[in-house]
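With one protein chain held back, the other chains of the complex are shown just where they sit.
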């Protein structure tokens, strides 16, 4: 194994992203090839359908949810803690029951999933942008620039997402006196998740870039005077997109889980705009009192969503790994 | 060699300095420590006097300089909550965290490796797929939720295992306490170790599977098979041996991550380790504990990174030419 892949493995693991992306030899993946392997795996097809349905439910929440849990004027505390319809004392208006404030659990799940996904997508996009840029620069320029960027990455690795979120939360509170969670929680989450995820992209992209830049076509491009930026964007970037896609998919799942953990620690989304994690954290308080539906249904929704996305990521990784074919 | 090591050491020290600066500047702004140290009825003048005594009114560079010179001597000041030296508090909490981390790493390896080998060798079998799917659930649910469900099942409903704490601990030497030597201590370890180790188990299993899949396709293994060596021998003597090298490296590195992520498990199970102390410190704005924790974890990561780099230097001769 070349030196590069050790670095990659370290990066992947330290980030707790789970599954380290296989080193990309790369990868002239023909679409039909991928499509073929896709159809071959029944699990993947099911996962893809599941993901699609969940995404649709989440993003169409305002139209498909029976209630709007954000409209304070429409919820009543007197409807609090109604059990799911198949149980005693239930209310036909609330299919999966209500939470401690009288919000419909089903609707809260749809809206919560939307927030979880938005947080996930935004943080992955931000992390990928930072990571790819720095990775390309480090790999292409090498030398001192490379050393500086990789040392920054080392510093970054010492701060897990949870720590970063707590830090940013505190710093923001210090700077703005105090912060309005409703406004800032979202941005704090994105920034802290992005800050803890970018290293993985950077290391992977850097590794691939170092391999690519010594190839003849890049050398040739350089010789004929094509500017570095163009070379990076036009020639190297497309070649490293495979592993990046794999990391991004897995990170999306990880971001959603991490956001849930942060909610448990009190730095996630506020209860007035609950994500799936916030819903679980709220419901935790009601597990022993018999009102299990407040935590369990959002928990199931979260598990389903993350499981599906992870399965897709799995398949993507195997499909993009030429050594396995 | 010496040049390489010296360069890496210098880089490691710069990293630590940057972390120290970050830790200092950030924590300097988290909440107001004074509010934590006094009761709600303390007057403004008393608060101001305390602020002065703590040096919170000094210029920031002066405070930073004081901070690093003291940290370098393992003096992290006095905890605002406990009014005891932070280094002493950490010394008392470290055994709990290390024992939990060790037990969960053990769990992850003992369960993860066999599952990974099986799944790697029998890629298409139903059991492999089951392993993969089940292990995915392990990373699809947040740690705290798994912990709470385990407590609900095994402590409250079945009453088999304790829901909190370390059980009975035995003093070993001057400052180490261990839960490994008592029945209640061992029982108390089970649920937290599973909660914390589930993620690493998944990781190791999948890593082994992936490595196995790659290794058994290499010419070297194909050649061994072609020579007519029995499958079992090929699989375990040749394939597994090759697989384990990266796994061991990564497990070493994971130890740092386990310690960092023990915070959540420790919170759920009221495990008296340093992660729990850190989270309580965050809630109570106990700045000395927070900065000490941050520096300790950073030190751990940097130290492990440094050692691994040096090891690679010996393992991989290509590196000796110098870093690209």
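Observations on the model:
Chains here go by letter, A and B, matching the order in which they are written, and residues are numbered from 1 within each.
The criterion applied here is as follows: a contact is a pair of C-beta atoms (placed from the backbone, for glycine too) under 8 Å apart; a residue touches a chain by one contact, two chains touch by 3 or more.
The rule is simple: contacts and distances are computed from a predicted model.
Selecting from "Protein translocase subunit SecD", "ABC transporter substrate-binding protein", "proton-translocating NAD(P)(+) transhydrogenase" or "Tricarboxylic transport membrane protein", the unshown chain of this assembly corresponds to "ABC transporter substrate-binding protein" (UniProt protein name). Listed residues B:156, B:181 or B:303: the one in touch with the omitted chain is B:156.
Note that of A:65, A:153 or A:287, the residue touching the chain absent from this view is A:287.
Checked against the hidden chain, the listed residues B:82, B:102 or B:220 yield one contact partner: B:82.
Residue positions on chain A in contact with the hidden chain: 71-73, 75-78, 80-81, 100-102, 173, 177-182, 266, 270-272, 284-291, in rising order. In the full complex, chain B touches the hidden chain at residues 31-44, 46-47, 49-50, 53-55, 75, 77-85, 89, 92-93, 148, 151-152, 155-156, 158-160, 162-165, 183, 267-270, 272, 277, 280, 283-285.
Everything below uses one rule, namely that only the chains that are shown with their structure count from here on.
Chain B contributes residues 11, 14-15, 18-19, 22, 26-31, 129, 132-133, 136-137, 139-145, 148, 152, 156, 199, 202-203, 206-207, 210, 213-214, 217, 246, 249-250, 253-254, 256-257, 260-261, 263-264, 267, 279, 282, 294, 297-298, 301-302, 305, 308, 312, 316, 318-319, 323-324 to its touches with chain A in the complex.
Those residues of chain A lying in contact with chain B across their complex are 1, 3, 6, 9-10, 13-14, 16, 18-20, 22, 43, 142, 146-147, 151, 154-155, 157-160, 162-163, 166-167, 170-171, 173-175, 210, 253-254, 257, 260-261, 264-265, 277, 280, 284, 287-288, 295, 299, 302-303, 306-307, 310-311, 314, 323-324.
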